[in-house]
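My questions all concern the structure below.
For this view, one protein chain was removed and the others were kept in their places.
By written order: A, B, C and D. Residues from 1 in each chain.
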Amino acid sequence: MSAGPTDAHLLERAPFLLRDWLTHALPEPLRWFANTLIAIAAILAIFGTLFALLTLVERKVLGRVQNRPGPNRTGWFGILQPVADGIKMLTKEDIVPRAADPLLHFLAPVALLGFSVLTFAVIPYGRDLVAVRLDAGVLYFFAAGSATELSIFMAGWSSNNKYALVAAMRALAQLISYELPLLLSAVPVVLAAGTLSAPDIVESQGGFTWGFVPHWHVFTPWGAAAFLVFFISALSESNRSPFDLPEAESELIAGHLTEYSGFKYALFFMAEYFGMCSLCGMAVTLFLGGWQAPLAALEFIPSYAWFALKLCALLLVFIWIRATLPRLRMDQLTRFAWKFLVPLALVNLAASAFWSLSFGWAGPMQALRWAIGIALAVGPFVLLGRRLGAGIGPRTYRYA
Amino acid sequence: MSAALAIVALATLGSAAAAMLGRSLLRSIFMLAVSWAGVAAFYMWAGAQFVAFAQVLIYLGAISMVALFAVLLTRQSRDEASPPPAALRRAILAVVAAAGVAAVLLWAVAHSPLAVSGSLAPATSVRQLGFDLMGRHAAALLVVGVLLTIALLGAVVLAADGAQERPGDEP
Amino acid sequence: MLGTGLLQGLAVTARNFLGSFYDRRRFVTTQYPEQRTALPEAYRNFPFLVCESADDPMGTLRCVACQICEKECPPQCIYIEKSKDKKPDANGKPQIYPAVFDIDTAVCMSCQICVEVCPFDAIKMDQVFELAATDRFGALLMDRHALAKPNSYFQSIHPTEAGEVDSRLLAARLAAEEKARTAAAAKAAPKPAAPKPPAAPSAEAPKPSPPLA
Amino acid sequence: MNPSGLPPLASLPGPQIRAVHDELHGDLLELSMGPHHPSTHGVFRMVVTLDGETVVKLKPVFGYLHRNHEKIAEGASYLGSMPYTDRLDYLCSMTNNWSYALAVERLAGQAVSERAEYVRVILAELTRLLNHTCLAGFLLQDGGASGTPLMYAFREREKILDLFESLSGSRMMCNYQRFGGCRADPSPAWLDSARALVDGYGRFLDEYEALLTGNEILMARTQGIGRLSPQLAVSAGVTGPMLRAAGVGYDIRKVDGYGFYPRFTFRVPIGADGDTYDRYMVRILEMRESIGILRQALRDIPAGPILDPKAKQRGLRPKAGEVYSRIEGPKGEIGFFLISDGGPNPYRYRVRPPSLINLTILEDMCLGQSIADSVVILGSVDIVLGEVDR
Partner (left out) sequence: MNALQLCLAFSSLLFAVGLAGALARSNAIIVLLGLELMLNAANINFIAFWRFSPSSAPATGVIFVLFSIAVAAAEAAVGMALVIAIYRHQKTIRLPDATDLKG
């Protein structure tokens, strides 16, 4: 973590001031170590709290969507529900099936949680507010994320349960399939920003056209398409509805979590929410301008608040989608990835290349640029969608 | 500096050896994943960040997955229970051969006049790497791209072979 | 275009999410222990025995232990033992009474057939549903003391039905009195009139209840 | 029913894939789903043999909820069996009651009052709304929607159950029909609230369809899945919406014209493909027709006695004879077969449970589909274990 901006106002510098106040007494080599520790602790604390709140908010929102109040008995508006859940999880018996592989059964949730925490390291939460400034931050993010698949497979296989095994197979196929579009949809952003470093990608989205249209990538045709692909892949990578196949409770009970209980189950739960948060954070970073304010006039609000706001908005959309959509089937899921998302991402790569090449076009050529850009984004979507949706559609019925 | 290298090397070698010795195929693959992660750690130690991330992404994220898939599709999660005498003889021969190779290599390493520069090579920035890949090594990059595409197609054709007679086997 | 159906669905859930904050037709939850829905009058749960007076429930039970309900009860959850002696009922007329009247509410399926077949309007359906107990043998087996509830209670939970029953019983009693009076008058004119009937309606005239044969 | 135009049974294609167990490698995975499983709709068990995710063999196992209903009824009085029929298909006690009452009425030669016939139609159609609404919710739950369609379905179902409760005293175990009529007379206020409910139901259906019918995921999950050929459906004795979804326009309300159904105009939707989507859509369309029937019945209901006071309920001893009554229940043909030997209880009592008979072809529909589909197919059969096992 760097020293922090010096020209920004107090609120913006608050995290750094707090940190420096905590560590100013320490000698120099120790201070660096303490700063790192504080960064880790802050990330864990903030996202731990967010996880707790998110479970509550998810249940509340699901409840409201389903016209019921959701948890409201523990504390004021059910605010203590996560605490109650936590106590329940911790006091439950930890059951390991006799036929299970105890070592892997134990390692799976730990590894999953470890990898999902690792992904938080490179996300810029605010101006200069990033735990590790890596030159290849985006690559690091995907590398750490890809290792989570291994943990889910470990969980499914080590449980020695048929449901878990089927779930493990599904998890493998699903995560492999969606890793590719996830990566491919991030490539155009890297192309446009010319860097793999997450803070630099956010920096590159600063500024406004006509003073009110921010230069976020999502506001370009290719950016919107890439954001869509990234978002869908993120849904799938984080095992969220409608892609929650590994734990499809209607056929596989709880999938790879079938044989998990108590604290290990809680770890899995936590890791999944962490994964969701980090993917949303990356989506915000890549496409939604990271910590940049949407309007120049709103820049007095500290950058990390903007990041939090965008992150929460994306998380809410995740919950909203979960409340609405039924689940896909395994073959449809993989077909959707390989026949829709991957080609879309590839075409989009070309679209973003065109967008970079036509950077200098002006006047009427600018309109042409937009037209071609939109055509390159929407056209494949419509065409591929039509192919994908061939054979299904509304029907008319006759009466006897 | 060297201590970190020793730890990484020991972990990598240990897990690799465990993977090669293990009876359970899946455990072997998990051990190999650890070993590959160790190699990635070595790259980190050597200042090749980008390669380290690529190693994790490709080996942990893809190759181990493919291996797991192969294990599951061929239903071989438990390997042969007791090796037949022929296999045992072969194993002994293999270990002897490998030990021989290692001895020769180690001897060569120890006795070659390997010069070490005083200053380490500067850590390459991703930007520099990109320019290199697209500039000096563009042709090689193209070849690798073609190779990967052909390999992918070949793998699909090979794995999908006979899919008609056995529906549902193809993930 | 692909996805329009999904967007439509998302719109529906969004509408429901917002609607749950202001629209009572959508947000239908009743917070049970604090709030309660009004039970409809027809609501039935487990049977109880009607008695005339809350002060002396055992003395004023309408039940005469005829055991029809015991025979008709589909899951056979009623157990009745007739008394050996006769006890004066509310009218002062000696009647057999149930020495034992047990209903096993763990077995009862709340079908109301005992109520329909009772010729004396002596057993009715209760509306108490919070019967959870920690002892599944003793606490759910209700004896006649637990089952007896006064007519005023019946009036309060099923006013319409109770009104019908009361007017029917009143009519029956008046008819019986009339009959007794004419009989008495015909028998012995100089004798004084029959003693004043007690305040509570009598159950002395067994009369099939109208809805069921 | 004349299955004219349908090829004979011998030409039917058998199940396409059979399990071939590979002794050496155990290629196939045998999965015992149930009796405790989130989506087997009760204590039902499917022993599924999987090749990858494809079902190659499916053995339904039931009987975990067997309560000896038929034998108990043979020892009980005719009236005493009425509350037990509530517990067959516990979502549709009103239609179960009606079918049983119809059987006893025919056995005893008991006429039914006109008002009671109207009330029976109203209640049967409300039951159909209730059942189909729930089914759509359950189906989507099996398809992986996290509860939302089910909760909407239950929200509307509660309104119908409230009506049932205020009429019969119980929400699900109504025990409402009697031989020769109904137990309680619906008040004008009750009829008004029923009208209000029926008027609002179309709006709910519109919203429900906006949520589900056009949903691409639902269509992808259900179209072409679990096809049931009309030949197989007819020869297996499948009835109800499943049969109509397979393309056979067979509705007992039209065929038998029992009750006052001939007085109402309504249409019978039929599907073309016989897949899960058709089974879902036929039920949605049937609900719209039910709303039409309810409008007509609630408009035309006459005044009069609901139950003939002379109709004998207790101690009924019908003449010796046998009778089979059937009505179009929400799940299919719910029938009762009674033999009387002149005694106070039936000599033989037999239920024709639509759930069970529709369930018998589960394997044929599931073979070659994936495990996730088989769950949805089971959901689209619409079973209630209380009726399957009796």
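The working rule: contacts are C-beta pairs under 8 Å (C-beta built on N, C-alpha and C of every residue); 3 or more make two chains touch, one makes a residue touch a chain.
Because the structure is predicted, anything quoted here is derived from the model rather than measured.
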Residue numbers in chain B that touch the chain omitted from display: 1-2, 5-6, 9, 12-13, 16-17, 19-20, 25, 28-29, 32, 35-36, 39, 42-43, 46-48, 50-51, 54-55, 58-59, 62-63, 66-67, 69-71, 73-74, 76, 79-80, 86-87, 90-91, 93-95, 97-99, 101-102, 105-106, 109-110, 114-117, 120-122, 124, 128-129, 132-133, 137, 140, 144, 147-148, 151-152, 154-159, 161-162, 166, 169
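Criterion: only the chains that are shown with their structure count from here on.
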Identity of the chain that, by mean CA position, is farthest from chain C: B
Top chain pair, ranked by number of contacting C-beta pairs: A-D
Centre-to-centre distance between chain B and chain A (centres being mean Cα positions), rounded to whole Å: 29
Shared-contact residues (touching 2 or more other chains) in chain B: 171
Chain A: positions in contact with at least two other chains: 65-68, 323-325, 389
Chain A-touching residues of chain B, taken from the complex the two chains share: 24, 26-27, 30, 33, 37, 49-50, 53-54, 56-57, 60-62, 64-65, 68-69, 72, 77, 125-127, 171
Chain B partner contacts - residues on chain A that touch it in the complex: 101, 104, 134-136, 139-140, 142-144, 146-147, 149-150, 153-154, 157, 168-169, 172-173, 175-176, 179, 194-197, 334
Contact set on chain C toward chain D in their complex: 2-6, 8-9, 11-13, 15-16, 26, 28, 40-44, 68, 72-74, 109-113, 116-117, 125, 210-213
